[in-house]
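Apart from one protein chain that is not included, each protein chain of the complex appears where it belongs.
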Amino acid sequence: MADFSWDIRGPLDRALVAGAYGAQGDAGVSLTEIRNFDLVQVMARRGKAGETAKAAKARFGIAAPETPRAVAAADATLIWSGPDQFLVLSKDGRHSIESLAIVFAGSASLSDQSHARALISVSGDKARAMLAKLSSIDLHPDVFGVGAAAATSMDHTSVTLWRGNDRSGQAVFNLLVFATFAESLWHTILDSAAEYGVTIGHSEEL
Amino acid sequence: MRIVCPFCGERELGEFTYLGDAKPQRPAADAGEDAVYDYVYLRDNIAGVMSEHWYHGGGCRAWLKVTRNTLTHEISAVEPAAGAGAAKVGA
Partner (left out) sequence: MRGDQANRLNNGGLIDRSTPLNFRFDGKTFSGFKGDTLASALVANGVKLVGRSFKYHRPRGILTAGSEEPNALVELRSGARREPNTKATTAELYEGLEAASQNRWPSLNFDVMSVNQLFAPIFVAGFYYKTFMWPAKFWETIYEPAIRRAAGLGRAAGVSDPDHYDKAWAHCDVAIAGSGPAGLAAALAAGRSGARVILCEEDFVLGGRLLADGDTIDGLPASEWVARAVAELEAMPDVRIMTRTTLFGVYDGGTYGAIERVNDHLPVPPEHQVRQRLWRIVAKRCVVAAGAIERPIVFAGNDTPGVMMASAMRSYINRYAAAPARRIALFTNNEDGWRTAETAIAAGLQVAAVIDARPDVSPAHRSLASKGGFSVLHGAVAGVDGGKGGIRKISVSLSGGARAEVEADGLAVSGGWNPAVGLTSYHRGRPKWRDDIAAFVPDGAPPGMVAAGAANGAFGLGACLREGFEAGAAAARDAGRSGSIGSMPVADDEAFSLTPLWHVAGKGKAFVDQQHDVTASDVELAQREGFESVEHLKRYTTLGMATDQGKTSNVAGLAIMAAVSGKSIPETGTTIYRPPYVPVAIGAFAGHHRDENFHATRLTPSHHWAAEQGAIFVDTGLWKRAQWYPRAGEKDWLESVTREVKAVRSGVGFCDVSTLGKIDVHGPDAGAFLDRVYINAFSSLAVGKARYGLMLREDGIVYDDGTTSRLAEDHYFLTTTTAKAGLVMQHLEFCRQVLFPELDVQLTSVSDQWAQFSIAGPKTRDLLKEVVDPGEDLSNEGFPFMGAREVALRGGLKARLFRISFSGEMAFEISVPARYGEAMARNLMIAGKPLGITPYGTEALGVMRIEKGHVAGPELNGTTTAGDLGLGKMMSTKKDFIGRVMAGREALTASNRQVVVGIKPTDKARRLRSGAHIIPKGETPGPDNDQGYITSVCFSPVLDQWIGLGLVERGRERIGEIVRAHDPLRGEDYDVELCNSVFYDPDGGRQRG
């Protein structure tokens, strides 16, 4: 019998080269790929929005977003992804589809998206300037504050965009992109960011 | 053009796909060939205010009924399709 290893290969494993990219000097854009997360799409069934909301509140301790927002629970982020649906982003199997299936049985349909997306976190002085090349969403702080989310498109590709908590006084924008598009979009992001100088890294931390 | 998605807010045209006249209703299974023929082929093409189906495929994937003036592109109303966001029905 052959010896198998089930190594994981993320969609950006080859394209992402940690370090500096583009213009030299202080990097205006910081790009971090977040690897190995659990992502479950929760869709309320017909007439079951109330039950789904109750189940979510009981599980996460916070209300799931009913408008384009992302809310942080103790060990998960719930991101609005469309009418009557949201994504549960978590780590280490704490909210895997198997465990959530019990929580939402009868009230919502679940679909595992853990491998369907890549997660890229964008920050830096020039994050908004760079994202303006990709996104038609107005990211002005008065309009797109902490916790704002959008189901939108970049480079004609669907993405989920939300603003996380600020880090060291800087806004953090998170992008969930489709895995098979990720490498192509990554190159487009690098092209867009190159003039500002980029630092590139990856992390397992949400 | 920009469309105010009832779920997402105002978005640019590129996120949406146009389908066409939203007036015709799919006939019942026993309505007969003439009714289905009308539904499939007979479409109004109004120079003026029209109710249209648009799909927010580049956003929340909701189907929308958009009331649009085809001469000025002015959009006077946007409503979700009956089955978009219907989880709240009866909730």
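Chains: A and B, in written order; residue numbering restarts at 1 for each.
Simple rule for what comes next: a contact is a pair of C-beta atoms (placed from the backbone, for glycine too) under 8 Å apart; a residue touches a chain by one contact, two chains touch by 3 or more.
Only a predicted model underlies this, so the values are computations on that prediction, with no experimental measurement involved.
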Touching the absent chain when the full complex is considered, from A:16, A:76, A:185 or A:206: A:185
Residues from chain A at the interface with the omitted partner, ascending: 1-11, 14, 22-23, 41, 43, 45-47, 85, 109-117, 129, 132-133, 135-138, 140, 143, 155-157, 178-181, 183-185, 187-188, 191-192, 194-195
Missing-partner contacts on chain B, residue numbers: 1-2, 12-13, 17, 19, 26, 29, 32-33, 36-37, 39-41, 53, 55, 57, 61-63, 73-75, 80-84, 86
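One rule holds in what follows: only the chains that are shown with their structure count from here on.
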List of chain B residues in touch with chain A within their complex: 7-9, 11-12, 14-15, 57-62, 80, 84-91
Residues of chain A defined as touching chain B within the complex: 43-52, 68, 81-84, 136, 150-153, 156, 158
